[in-house]
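Showing chain A:
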Amino acid sequence: MQVKYIQPFVNATVKVFKEFLGVAIKPGQPFLFDHNENKYSYDISGIIGIGGQTLGIVVVSFPKLIALNLASSITGETIKIFDDTVIDLVGEIVNIIAGNAKKGLEEYKLAISLPSIVKGVNHQITGITGVPMIGIPFSTPKGNIYLFVSLKDLITA
Partner candidate 1 sequence: MKQRYKWLFTGFAAGLMILGAFILFNDILQTKSASFLVVFLSPLITALFGFISGTSVEKIFSENTILKNKNKDLQKDMLEQALKLSSDINSAMEDLQNHADQMDTIVNNINSGICFIGNDYKIESGYNDSFVSIFGDKDYLGDTIMNSVFGILDSNTKTSIADYLELCFTNKTATTSMLNDANPVKEFEFVQVVDGSVVHKIITSSISIIKNTDKEVEKIMFIFDDITSENELKKELEKRDQEYKKRYSIMVALFGNDKKVIRRFISGLEEDVESLSLKIKALKQNENNSNTISDILGTVHSIKGEAFALGFEKLSKIASDFEAFFKKIKDEILGLESNLEIIGFYEKLNNEKREFDKTIKVLEEFLAEDDERNGSNKEPSSDLDLSGSVAKHLEYENVSVDLLRKELELINKTSAKETGKQAVFTLNSSVNSIDGKKYKLLKELFLHLLRNSLAHGIETPVERLQAGKDSTGHITLDILKAGNSLVLEYTDDGSGFDIEKIKKRAIENSVVSEEEIFKMGSMDILKIVFNDGFSTSDSADMVAGVGVGMSVVKKHVFKGLKGKLSLTNKPGKGIRIIITIPV
Partner candidate 2 sequence: MDGDDILDAPEGKTALEILNKETIDLLFVDWNMPKLNGLDLVKIVRKMEKYKDLPIIMVTSEAARYNVLEAIKAGVTDYIVKPITGMTVMEKIKAYM
């Protein structure tokens, strides 16, 4: 069971939220993610690929409102339109999360890709074929953000 690969991403997400928004968030009850279950809402995701000792994908997904909030907080201006600036800033945030997580993963032989951004209301997120995706919600005052993880060894090890 390779839970050790997930913890650094959880820690990094918590840390980045604390630093950029001054909001202390805590990971909630993890669940097996089923895209057909329409109860999770998000508009923009940063996708990070992982290779090496394990194979998989880590996704950080935000609803529009939180993305706008983050962008406003970083720029110091009130941003109300969900435009390219916001997308770029979210990309940057995910980049920082990935960078922070990487520090916690130094001891493992892992390759961590640069994050890439996907947007759209509840856009499809596909994990590794045949490997279930686990979701970890973080509740914030403006709604939930999600960390989705699909790592090969999590199940097959």
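Everything below uses one rule, namely that a residue touches a chain if its C-beta (ideal position, glycine included) is under 8 Å from a C-beta of that chain, and two chains touch if they have at least 3 such contacts; residues count from 1.
Regarding candidate selection, all candidates are chains of the complex that A comes from, given by their letters.
Just so it is clear, the model here is predicted, and its values are computed rather than measured.
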item: Interface partner of chain A in the complex, by touch - 1 or 2; value: 1
item: Candidate 1 partner contacts - residues on chain A that touch it in the complex; value: 1, 3, 6-7, 10, 27-32, 47-52, 55-57, 105-106, 108-116, 118, 123, 126, 128, 132, 134, 136, 154-155
